[in-house]
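The complex appears here minus one protein chain, its other protein chains still in place.
Lettered A and B in written order, each chain numbered from 1.
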Amino acid sequence: MSFLGKSMATLVMAGALIASLAGCSPGTASDASSNSPGTGPTGSITVFAAASLKSTFTQLADNFEASHPGTTVHLSFAGSSDLVTQITAGAPADVFASADTKNMSKLQDAGLVAGTPVDFATNTLQIAVPPSNPASITSFADLARPGLKLVICASQVPCGAATKAVEESAGVTLAPVSEESSVTDVLGKVTSGEADAGLVYVTDVLAAGDKAKGIEFPESSAAVNTYPIATMATSKNKELADAFIASATGPEGRKVLAAAGFGNPRG
Amino acid sequence: MGLRFEAALKSRNFEVALELAPGETLAVLGPNGAGKSTLLSIIAGLLRPDSGSATIGERTLFDLASSRSTWVAPHDRGTALLAQEPLLFPHLSVLENVAFGPRSTGTPAAEARSVARQWLASTDTGALESRRPGELSGGQAQRVAVARALAAGPDLLLLDEPMAALDIHAAPLMRRLLKHVLAGRSAIIITHDVLDALMLAERVIVMEDGRITEAGATREVLNRPRSRFAAGLSGLNLLTGTARTEGIDTRYGLVSGTPEGTVSPGVPAAAAFHPSAVSVYLDPPHGSPRNMLRATITDLEPHGDAIRVRAGDLAADITPAALADLGLAPGMRAFFVLKATAVTIYST
Partner (left out) sequence: MRRRSGTGYTAVPPWIYAFAAVGALFVMLPLVAMAAKINWAQFIPLITSESSLTALGLSLRTSAASTALCIVLGIPLALVLARGDFPGQRVLRAFVLLPLVLPPVVGGIALLYTFGRQGLLGRSLELAGIQIAFSTTAVILAQTFVALPFLVVSLEGALRTAGGRYEAVAATLGARPTTVLRRVTLPLVLPGLASGAVLSFARSLGEFGATLTFAGSLQGVTRTLPLEIYLQRETDADAAVALSLVLVAVAVIVVALSYRSPRGRQAMAGAS
C-alpha cells in the first residue's frame, strides 16, 4: 500500500508537472469538489507521515476515504527528518505527521506550517528482546550488564535522543554494540536474534507481533515522544487536509492509534 | 629417441598412427582442418584423445588402451611446441623468456641464464637479450621463440607452421635457422610450403580429413604424388586410374606415358605431368600421336610469366600471346594436349 501510494503520488505529481508545463490544467481538487454528490470537502491530499505511523495511518486513510466519499488520501512514509528535507525541497505535502516535535519545529521555522500543529499521539520506549529472552532481561538496569549485545538508536535520531534522555535520568550507562539510524534497524537486530536486547518504541514492539517481546520499564517516562500533525502552508486543499487531521485526532483516530500502542497526549 | 604414436579422437574425426625415427624430421602437409594441429596438440598433451598411446623411446606419453590408462602432463613430456606466432611472454625480457624452460625444470637462475645465452647466440639473437618481446620484429621474435623451445631441451620439437606469420624477408632466414637446428633432432613440422618440406624434412605425411593419406620420403611424395593435395603442392597434374598395357585409363580416357618401374596392367596407377608440358587447342590438332584431354576451362590466372589455364583438376601453362591468339575464356571447351614423354606413370 505504502509503495503503491507513494508511487501513485509520484505519478500524480509528475503528471501535474507535465500538465502545468503543457499549459492545460486538468480537474484540480476544487473542480472535483463541485462535481461530487456528498457534502464536505472532496478531492485528494497527500499525507507525509513518520515511518512509525505506517500501519495506523494506512488504516486511518482507508477509514477516512470510506467515510468521506469522493476523497483520496495519498500516503508517503519515511523517517521524519527525510520528510522534512523533502517538504523543504518542495514536495507537495498537504499534511505532515512527525514522530517528534523537533522536526515539526524545523518546518514551522521555515514557515511551511499552516496554523498550529496538534499533538495527536505519544510513544514511549520499551525494551525489545527476542521471544525467548536469552539474556533474561527484566529491567532497564539489566541493559548495562557487561557482554550483553544491546542495540539502540544513534543519538542523532529521535529514538536515540529519547534513549539518551532515559539513560541520563536513570543514571545508567549503556554500552551498545551498535547505534542504528532507525528503529526498524534496531528491531531487525532483535527479531533476527543477533542482539539480546534493543530499545525501541512500544508501538514497534507491538507491530513486531510474536517476533519480539516487550519489557516495560518505569524509567521510560523520562522521555515521552510526542507526535504532532499539521496542515502544510503550501497545501492546495487545506479544507480536506484539516478534515483529515480532525479525523486522525478525533475518537475514531484515537481508537486506531491506541490499538497500535500509541499513548494519548491529552491524558 | 623415436616417437611411436597412434590416437583417435572422434569429436574431431581424427585417427592417425605414425612413427618417427630418432633424429628424424617429419613434415606434415595437408589442407586446413585436416587435423595437423590436433596431431601436435595430442602429442604435446594439450588435447586428450579418446584412445591410443604414444611413447618417446622408452617413455610413455600416454596410453589409453591399457586397463590402467596413463596420461603424462604436458610439462613432463619433453615436447616443446613452437607455434605460428612466437607467443613470447610479454612481461619477460628475451633472456628470461629463453631461460623459462630451464628455470621451470629446476635449473638455478644463473645457470638457466647461461643456457639461455648459448641458445640466443646460436639463433643469432644474442644482442636482443635485454629487450622486451614487444620491441622485436616478427622474425626476431620467432627466432627467440626457437631459442626458447630448444633451451627447454626437448626430446621432440613440435613446430606448427613456424614461418606462416613471417614476412617474405624473415622467412628465408628462419628456414636456414631451422635447417641448422633441426639437423639430427627429432621434430615434427607442420607446413604449407613445399620448400620447407624439401629443405627441412626427411619424410612427409599428407593428412586429409583427420587421416594420413600419403606418407613417404619427401622427394618421393612430391615427385610421385598419390594424393591430389600432394600433387597440388608439388605443382603437378595428377590423374588417377587403372594401368593398361599402353598407358593408364583415366576419366579423360587413355593417357599414355613413361611407366616408372613395373606397372602391371589392371593395378591402380597415377599419371603425373607438369602444367608447362601441356598445350591448349580449340580444335583437335593433327600430327604425332599425343595425349589429348577434352575439358571445359574453369579459370584463367597469372602464374609467373605464364598464364595458368585450369579445367577442373587439369592445369596448363601457356604464354600470354597464346592466350590472346586462342581467345580463351572460362566455360569454353578446349583440348589439353601433351606428349607421352612428359607423362610419368606409376602404380599407387
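Basically, contacts are C-beta pairs under 8 Å (C-beta built on N, C-alpha and C of every residue); 3 or more make two chains touch, one makes a residue touch a chain.
Keep in mind that what you see is a predicted model, and the values were worked out from it rather than measured.
J.: Thinking of the whole complex, not just what is shown, which of B:L9, B:L29, B:I42 or B:L88 touches the missing chain?
T.: Of these options, the touching residue for the absent chain is B:L88.
J.: For the full complex, which residue in A:V177, A:L206 or A:A233 touches the chain that was left out?
T.: Within the whole complex, the residue contacting the unshown chain is A:V177.
J.: For the chain left out of this view, which of B:A7, B:L29 or B:A149 touches it?
T.: B:A149
J.: Out of B:T79, B:T123 or B:S256, point to the residue that touches the absent chain in the complete complex.
T.: Among B:T79, B:T123 or B:S256, only B:T79 touches the chain that is not shown.
J.: Considering the entire assembly, which residues of subunit A contact the chain that has been omitted?
T.: Residue positions of subunit A that touch the missing chain: 79, 81, 85, 149, 151, 154, 156-157, 176-181, 185, 188-189, 192-195.
J.: Identify the residues of subunit B touching the omitted chain, counting contacts across the whole complex.
T.: Residues 44-46, 73-81, 83, 87-92, 100-101, 104-105, 132-135, 148-149, 152, 154, 158 of subunit B touch the chain absent from view.
In this text, only the chains that are shown with their structure count from here on.
J.: Using Cα averages as centroids, what's the distance between subunit A and subunit B in whole Å?
T.: About 84 Å, centre to centre.
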